[in-house]
Every structure is written in C-alpha cells, then in structure tokens.
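Taking it in order: structure first as structure tokens, then the write-up.
One chain of protein is taken out of this complex; the other chains stay put.
Order of writing sets the chain letters: A and B. Residues in each chain are counted from 1.
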Amino acid sequence: MQLLLLANEPPEDFALRENKEKFDSYMGEWYAYSEKMKPVTRNSAALETPAAATVVSVRNGKRQVEDGPYADAKEQLGGFFIIDVLDLDAGAEWAAQCPAAKSGFVDVRVIPSHEEHAK
Amino acid sequence: MTDARAKAEEAARASYGRLLAWLSSRTHDVAAAEDALADAFKAALENWPKTGAPASPEAWLLTAARRKLIDAGRRRQTREAGLPSLVLAAEEAEAAITTNTDFPDERLKLMFICAHPAIDAAVRTPLMLQTVLGLDAARIASAFLVSPAGMGQRLVRAKKKIKAAGIPFEAPDAANLEERFDAVLDAVYAAFTASWEGDHSQEGHPDDLVAEAMFLSRLLTQIAPRFGEAWGLLSLLCHVNARRSARFVEGVYIPLSEQNTSLWDRMLIAEAEAALAKAWRLGGQGRYSLEAAIQSAHAAAGMTGRDLREDIVILYHRLCETAPSVGAQAARAAALAHAGRPREGLSILEAIETKRSKNYQTYWAVRAHLLSECGRFADAREAYDIAIGLTENSATRAFLMKRRAALATL
Partner (left out) sequence: MKYVFLLYSDENVWDAKPSEEKGEIINGYMAYTEALTKAGAFIAGEPLDHTRNARRVRSAGAEDGPFADGKEQLGGFYMIEADNLDTALDWAAKCPAASDGHVEVRPVWNIGG
C-alpha cells in the first residue's frame, strides 16, 4: 500500500538549515535516512520553511490570501515521502527512524488506491 | 569631509530606493541587495572625502554594490542557487554604467512586492519604508510603537519570504492590478496614520513618519501617474498635513471647526487641490479620492466661510457606499450632526454592530458628541467615559475630558 510520511519539524530544526556549523550534520541525517529508504520510496520532497508558506481560500467568489502556514502549531511540515510498503505497521517503523520523529513527529497517512477512492 | 558626507547622504536619500529596487529586481534577493548597497554607501563615506565626490554618485554606488554582490555570491555559492543571478545583475549594472544609460526605475515593482497579499499585512508598511527609503528597523519600530528587535525580525522574515516563496518582481496582471495597487496605497497611508494615531502631540516628534509618507505618496504619483487613486491619496495627505500647525496649539488638540485657518499651509492646500483635480480627471471615485474631496470641502469652508456641510454629508454617504467601514460611518454620523441633523447621525451609529463598535474610540467620541447635541446629557457623559477610556493620545484625552466637563454644568 502507498503511504504518505509527513515529517513535522519544530522551529529549532528549521533554524538548523541556516546554521553554517550545524547544516551539514542536520542534512547528513536526512540524506542517510532518504538513502536507507530509497527501495520503498516513490516520491519525496523537502519544503521551504513555514515562513515561506501562504494560505489561499475562496469565499463567496473572493480570493483570500494570508501569510504563514495554515496550522497554528509548533511543529510544521518540513518534507514528505511517498512510500510503498506492506502495511501501516511497516510505514510506522520507517516513520520512527525519520530524523523528525526525534525532534517533532511523523504522520503516517494512507493514500487510497484509485479503485478504493472511487468508492 | 562634511561635504562628502552630505553628498553621500543626499545620494542615499535620492537614490536608495532606486538602487535597491533595481538590484533586488535582478537578484530576487532584497536582503542581499540591501547588504551590498549598505557596503557601497559605507565605502562612499570612506572614499569620497579623499577623492572628492564622483560626478555620478549613483553609478559609483552601483559599481561598488556590484563588487559586493559578487563577493557575497562567491561566499555563498556552495549552498545557494543565487550566484548566477547575482553575477548577472552585476554584469548588467556594469553595462548600465559604462553605456551611461539610465537604469530603469523599478520602485513600483518593489512597492507591489512589499504590499503583496502573501506578506503579513502588519509588515507591509515597515517593509516599504525600509526598502524604498532605507529607514532602519529601530526608527520604524519607534514609529509603530513596537520593539526594535521584534520589528527587525519581522522585516528579516518578510525578506526571506519574498525570496523563498518566489514572489515575482513584476507588476500584477490586469485582473489583480487594481486590488494590488490599493494595497500599495493602504501601506503608504498606514505610514501616515502611524504618525497621527500615536502620541505625537509635540511638533517635530522624532517618531514622525509624515515626511516619509508624503515622499512615498508623491513618488507613487510619479511612477504610477495613471492611477487616479494615487493622486487621491496624495491630495488627502496634503490636506490633512496642511492643518498640522493648527491641529495642536501648545499641545492642546483643536478640532477642525475651531482651528485658526491662518495657520493652514497654503502651499500644501494648493498641492492637494491640484492632485484632487487630477484624481477626478482620471475618474478617481475610490476611497482616497472621496476622502480627499471631503477634506477639500473642509478646507474651502474654512477659508471662504461658505457653508458646505450638506456637500460633506453627501460625500460621506458616497464614501460609505464605496468603502464601507466603521470609521467612515462614524465620520458620516459626525458630518450629519455638524449639518444640524444629530438624530440621523445617531441612527447611523446605532445601526453599527456592537462587536465592531464596542472598543472603537472614534465611535464613542462621535456618539458622545451626538448624544449631547440631542440633549441626552446623561447618556453623553457615559459615552465620553468610554471614549476617554479607549484613548491613547494624551492631547485627545484632554480634549474629550474638557468636553465631558462642559456637559457636567448643563
């Protein structure tokens, strides 16, 4: 089954991206993790910091645009992986090894198969 | 030394925004352009006293900034994609200087970016003051009554967002142009009102941003002359600013109807009238043009003694239709009272939702005045109490307390 692993990081982790001394060790962990997960990974992406986020909604035909991420939470999405594994337990095991599981959390979400979704 | 310094400072005021807009439009990195420009100005202050000021200070500054951009690009090239665009910008700058052509004025694009809907509304005006005028965070913070560190962080964050989110250095497309231009005008207007709403009762208050707001407003009429509302805003600011010396006398707030009109600045009123005429010719029927027309009527009434109270009521009615807000409704109610129709004014106030009016100082001040005009003195006293409690400005507070005290004897 296909799962979406959403790596949610605290602000301290996002700050490491701009920290000259600690950047390499921060990225090193992510590279190692992605490398290990390569056989099951279908797609992945890292996202710009939540400060670069913009929220759009349309109400009564009028567009509303707001600065910042949608969720008012400490941890924010820093990247995701789409993986193909046997079941949710296997997905949770991969999630537990994710660098974000230490400092933040990883959500494991089910991507429904197309037949299932049509139902 | 002082001459070179004066020359550098003059060049800074005149060209800062132009240079920064041009550099950032090429690099898409406002912060990097700011750093390079700051270094260039520093170098100017060091060199010009020795070598004399160059014939073209802008070209000199651009060349210096170009070198700084390349240096910065080299330092960052390992991790950032910015280097090619930095080098390209530097080459373009070089070409512009050597061929002696004028580099284009990109300040309007920069202002569109500062007032972009994806930028936090609270930081749009500070961002514009910093990028177009080169004001530092501490100065902006003091005008907006917030901490310099907090303001600095918000500005840094906004500049990062421009770069990381890919906000384009382009004028918006036709479908969004008007709305986006309104946001630019609102940001300039906010710089002006920051000066009026704070406690700026003393003349020449250091936190004053009136001169900056006037500069930005005049600039908009130069770089976007076909927008009627740009002229409308300029007219409004000139009219309000013209009454500056009459508005406070020895720290005491004087309402419009009691001002000594000989203290009004006739030059600014003339500029305001010319701008308003331009706004009308361009079909300006927007919020700022209407507000300017109202101020124009006040000016004419004050200077000629003509009774324009009903004209003002009509203009406020149109303003409430064009740009409905609690502030406009409260002002319309006050205009009705001024025209001898306080009961109609009160009914307008009473139609405003409680949740929108309950903490709004202007609403309570107007309500108190209208109640007293209607002879409801006990209710008026209560409304004055609320208005006084909601007032930040000490001169306004003193004025309201005087009004309330006058009621007590009735």
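Keep in mind that, in the parts below, contacts are C-beta pairs under 8 Å (C-beta built on N, C-alpha and C of every residue); 3 or more make two chains touch, one makes a residue touch a chain.
On a predicted model such as this, the values are computed, not experimentally measured, just so you know.
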| item | value |
| --- | --- |
| Visible chains that the absent chain touches, using the contact criterion stated earlier | A, B |
| Hidden partner chain, touching residue among B:Ile167, B:Ala242, B:Ala275 or B:Ile388 | B:Ile167 |
| Residues belonging to chain B that touch the chain removed from view | 78-81, 116-118, 164-168, 170, 172-173, 176 |
| Chain not shown, touching residues in chain A | 2, 4, 6, 27, 43, 45-50, 52-59, 63, 65, 69-73, 77, 79-80, 82, 88, 91-92, 95-96, 98, 101-102, 104-112, 117-118 |
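Basically, only the chains that are shown with their structure count from here on.
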| item | value |
| --- | --- |
| Approximate Å spacing (C-alpha centroids) for the pair chain A, chain B | 40 |
| Complex contacts: residues of chain A adjacent to chain B | 23, 48-49, 51-54, 65-68 |
| Complex contacts: residues of chain B adjacent to chain A | 79, 117-121, 157, 160-161, 164-165 |
